[in-house]
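Apart from one protein chain that is not included, each protein chain of the complex appears where it belongs.
What follows is subunit A.
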Amino acid sequence: MKKVFRSSKVLLPEQAEPQSTAIVTDGDRIVSVGEDQGPDTGEIVDFGDQILAPGIIDLAVFAIDKPAFHFGGITRAALMPDQSPVLDLPAMVKHSATEGKPDLWLHPIAAGTKSLEGKELAEIALMKEAGARAVATGRKWISDSGIMLKLLKYCASLDMPVIVHSEDQGLAGDAVATDGETATRLGLASAPASAEALSIARDIALLRECGARLHFRQVTTANGLELIRAAKKEGLPVTCGITPAHLFLSDIAVSDFRTFARLSPPLRAEEDRQACLEAVADGTIDVISSGHDPRGPEDKRLPFAESSPGMAGAETLLALSLSLVRDERISLNRLFELLSTNPGRILGVSAGSIAEGQDADFISVDVDAAWQVDNRKMAAAAGNTPFDKLPVQGRVRAMYKGGSAL
C-alpha cells in the first residue's frame, strides 16, 4: 500500500539545504521522492515545516534498549559483541538480529576473535550468514599484530568491515583516565593519549598489507585524527567515528570521581576535544554514535577505578549532535550523514538516506524543542549520562520504521 509523506524541510542526500518535497512509500520501501507523486496515491501524512530526516543508525551500542532508542530517533542500531555471553557464535548473532523487530532493527556485530580475547579467529563467515553486518574487536585491542593481520585479511575476503577499538594495551594497562592534571590530582591510574595514535598507526600499517574496510569506532585525540586524515588522503578504506561525550566533555568531567564520566576510551584533554570538533567539521570523522551502555548503580556507584566504563547515550545523541549545527560547525544535512547515511553505508544496509529504493525509515525532528537531560527521568535502562542537568534542544516528534509509525 502506498503512502505519501510531505514536509517543507526534507533532508535529501547531496542537498545542502532541506527541500520541500514528498516521499512516496510502498510497503516498507521508498519508491519515489519528488513533487510528482503520480496517480493512485494512498494515505497522505503532512509534517508541515517540521524537519524530516532519515532514521538514525547508531554505530554502535552495547545494549538493546528500545525505549531509549525510540526516544532518540534511532531506527537501527549495531550491537557490539561485548555482551554476556560474547557474540562469537552464529546462534547468538541470529538471536540478537531478530530481537528488536519489527520496530527496531538490530545489526549484530560479530566478535572477531573467540571471547574477544584476541587469540583465535571466531566463525566470521557463519556469523555473517546469521546476520552479522560487521566484525569488531570489542572494547579491546588485539595486541598480537599477527592475529590482527589474519583477522583483517579474513574479513577482507568475506567483505566484512572491521570495527576496532584504538588503545594500545601496553600503554593503557589498567588506566582509567588520560594522563593530565585531573588524573594526577585525583590519583587515578592514567595512560598517555598517545596510546590511541599508536594503535591506529599499527592498524593502518596492517591495512596496507591487505584490503579490509576498517572503521575506527572512536577516535578522540588530535594525533589519532591526523593519522586518519593521512590514511584517507592515501586512499585507504578507513572511516572513523566518535560519541558526543568526546566532542563536548574533556577530562575535567571526571573531577569528584564522577563515574558517569568514566568512558572507554577515557575523556581527553581540552586540546584533543577541540581537535575532534575540527575533525567533525572538516570531514575526517564519518560517524557520530551513542555508544549506548546503560549501567545501573551496581556498576557505577563504586570507587572510580572499580566502576564499569560506558554511558547511556541513545537519548541524548541527537540533541547533543544538533548543537554542532547550532554552533555552525556543520550543516543539518551533514549531521545526518554522520548519524544515518555513513553508518548505513558502513553496515551495507539499504537505509540511512531518504532516496528511492531505501527503507522507509525516517524521523521528524523539532530542532528547537528545549528539554533538560535528567538522569532520574531517562527512558534508558539506566540514567548514567555524564550530561545530567544539561539543557539541550531537539526532540524527535514522529518516527517511521519501514513506513509504519511507531
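FYI, a residue touches a chain if its C-beta (ideal position, glycine included) is under 8 Å from a C-beta of that chain, and two chains touch if they have at least 3 such contacts; residues count from 1.
Rule of thumb we're sticking to: contacts and distances are computed from a predicted model.
The chain absent from the displayed complex carries the UniProt protein name "Aspartate carbamoyltransferase", chosen from "Aspartate carbamoyltransferase", "Electron transfer flavoprotein subunit alpha/FixB family protein", "Chemotaxis protein methyltransferase" or "Peptidase S24 and S26 domain protein".
Looking at A:55, A:180 or A:224, the residue that reaches the missing chain in the full complex is A:180. If you put the hidden chain back, the residue from A:13, A:131, A:192 or A:211 that touches it is A:192.
Interface residues of subunit A with the unshown chain, by the touch rule above, are 179-181, 183-190, 192, 256-257, 297-298, 301-306.
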